[in-house]
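One structure, pasted below without further comment.
Note that this complex is displayed minus one protein chain, with the remaining chains in position.
The letters A, B and C name the chains in turn, as written, and every chain counts its residues from 1.
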Amino acid sequence: MSGRDELRERAFRANLDIVAAGLVVLTFGNASAVDRGAGVMAIKPSGVPYADLTADAIVLVDVDTGEVVDGAYRPSSDTPTHLVLYRRFDGVGGIVHTHSPYATAWAQALLPIPCLGTTHADHFHGPVPVTRALAEDEIAGDYETRTGNVVVETLERLELDPLEMPAVLVASHGPFAWGEDAESAVENAVALEAVAASAYRTVSLAADVAQIDDGLLQRHYRRKHGAGAYYGQPRGS
Amino acid sequence: MSGRDELRERAFRANLDIVAAGLVVLTFGNASAVDRGAGVMAIKPSGVPYADLTADAIVLVDVDTGEVVDGAYRPSSDTPTHLVLYRRFDGVGGIVHTHSPYATAWAQALLPIPCLGTTHADHFHGPVPVTRALAEDEIAGDYETRTGNVVVETLERLELDPLEMPAVLVASHGPFAWGEDAESAVENAVALEAVAASAYRTVSLAADVAQIDDGLLQRHYRRKHGAGAYYGQPRGS
Amino acid sequence: MSGRDELRERAFRANLDIVAAGLVVLTFGNASAVDRGAGVMAIKPSGVPYADLTADAIVLVDVDTGEVVDGAYRPSSDTPTHLVLYRRFDGVGGIVHTHSPYATAWAQALLPIPCLGTTHADHFHGPVPVTRALAEDEIAGDYETRTGNVVVETLERLELDPLEMPAVLVASHGPFAWGEDAESAVENAVALEAVAASAYRTVSLAADVAQIDDGLLQRHYRRKHGAGAYYGQPRGS
Partner (left out) sequence: MSGRDELRERAFRANLDIVAAGLVVLTFGNASAVDRGAGVMAIKPSGVPYADLTADAIVLVDVDTGEVVDGAYRPSSDTPTHLVLYRRFDGVGGIVHTHSPYATAWAQALLPIPCLGTTHADHFHGPVPVTRALAEDEIAGDYETRTGNVVVETLERLELDPLEMPAVLVASHGPFAWGEDAESAVENAVALEAVAASAYRTVSLAADVAQIDDGLLQRHYRRKHGAGAYYGQPRGS
């Protein structure tokens, strides 16, 4: 399989996986994968029903210019948002955008998802932030690029490492999640929805519950990430 | 396939699709398609379990007279409501009625679904309205026709184009959705339920959240609809 | 097929149908069917996992004496409750007991399910009542018989015809539903859960919403039931 075919295949599988995980209704979602060496991103074509999607239909886009490199279809209308994130964050290898039910509810409520338990801390190194609303001129202009910019701005304002906080809620819109590759982007999108649902029910039971202590947050996050991680199997095993 | 068989087939598939999408429990729902040239509507037979439904069982009804043109069964008891909408709105090619869980909750709460995010704005050009309650004499008389009338009255009172607001909640009852053909009517019914669920959870998290700004609403709606649309693939591609 | 085999088959299928409809977790539920001519009830064996259930395992019980007439297993521990209902209500041909999620929540909240929409009115002729709590001596004694008695007492106190109100919530326990045969008992149990979920979400959106007007309740109930019914296909068609 050529490098391009393999990249398409990975983006294709990520798009199928977010549907299988119940994160997508109709065509409300898209996943991409990047090949840093080739400077090419593979992304879902715009508005194509998931049932009709094939690996061949995945569109290849030049990360620098934003031009379609290969593909019979128009790429996702959210393509400029993905490009901003790939350009700004070197470590990101895959991006998933959905309107998943509970994460979208937090985004529409204009609220970050508080860190209320260890499931959250296993994946996200603190509360999952929500962006500010876009200004009128940002919406009227190159809207999708500005959406990417406000995600970047949010992480920078909070001094967050994008691989330690691999998701942001776009206000009144929905979540973007990412990871070092497309597979981990999907995993983070699935974890985000589980965590969003869990936090929704928790605040419904106890409106004023506090976030977990920093010690517990660090412990769970570091069980799975970084040099001291001991969750999972050793790399290369 | 003859024109009548094709029309039946489209109505049949739309009825199956609303079940597959989880919008229907038992026999709580029906879908129809219209052939404007022939002046004929195809609709689900009344009270037939979805598991037993075949394309042959779909009933053909004259749009003007309301008489059954062809079919072995009695048409859906909601047939007069569908007829009112087809007669009044030329651009409508398909109609879906369901008691889908979250849209019905808003209808029973006598509340419009506020526009709280871009998923909503992608499909509905503003809040999805709820009708007034029917008066006693409307209920006692030709109830199903009056149900259609109050849907029309609601759109007219709010000066809404039915193709820009392709759904209305009937108070204490449930949603009617439509589109330029049966396929888009199903899509709008699915989007409506997703949006209704999302808004339900949003107001549960933040009771007083405001609707999105008009600029964001217009941007998302116009991404998908009208001359400037750039979502999806070019027509004819 | 003999009469006994047919009766077993109908009870068996009703038990499978409540699982397929998502009303049952683990072994929390049972369905029965009665043969009035033979004076025999067919009911699920106690505690047998649904995956292992066969028509042969269904237990036949004499309606008058409560003795097992035929069957290798002990009948459902709720057998005495079913017997009370069959003895008291001649028109009942099938009974379903579940701990379905939303109906059980209303039962545990000690609240009747208010009639908030037409889905409800299509199946239940008014709010679905909840019993009083059983007294200490009722619980300590022949508990399952007393459970049946309090269902009967509830319908009688409210002067409800059991075929017009084919379900009652047992306080702190869960719903019993029934119908003129096992198939309609299952249908009523499914409708009850849909209505319970819908009402739950409605009061969450609008805590003080009023029940629907009597005119709308009668119209919908009478569309489907009694001499003037016009929903569904003519009997014998």
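One rule holds in what follows: a residue touches a chain if its C-beta (ideal position, glycine included) is under 8 Å from a C-beta of that chain, and two chains touch if they have at least 3 such contacts.
What you see is a predicted model; the values in this text were computed from it and never measured.
For the chain that is not shown, the touched chains among those present are A, C, taking the whole complex. Only one residue in the set A:Ala38, A:Ala140 or A:Leu216 touches the chain that does not appear here, and it is A:Leu216.
Residue in contact with the omitted chain (choice from C:Ser32, C:Thr81, C:Thr104 or C:Ser184): C:Thr104.
Touching residues on chain C toward the chain that is not drawn are 25-26, 28, 45-48, 73-74, 77, 99, 101-102, 104-111, 133-134, 136, 139-140, 143, 172-174, 200, 203-204. Residues touching the missing chain, restricted to chain A, are 116-119, 122, 187, 190-191, 194, 197-199, 201-202, 204-206, 209, 212-213, 215-216, 219, 223, 230-234, 237 (touch as defined at the top).
The working rule: only the chains that are shown with their structure count from here on.
At the centre of the protein atoms shown, by the Cα-centroid criterion, sits B. Taking each chain's centre as the mean of its C-alpha atoms, chain B lies 33 Å from chain C.
Among the residues of chain B, those touching two or more other chains are numbered 204.
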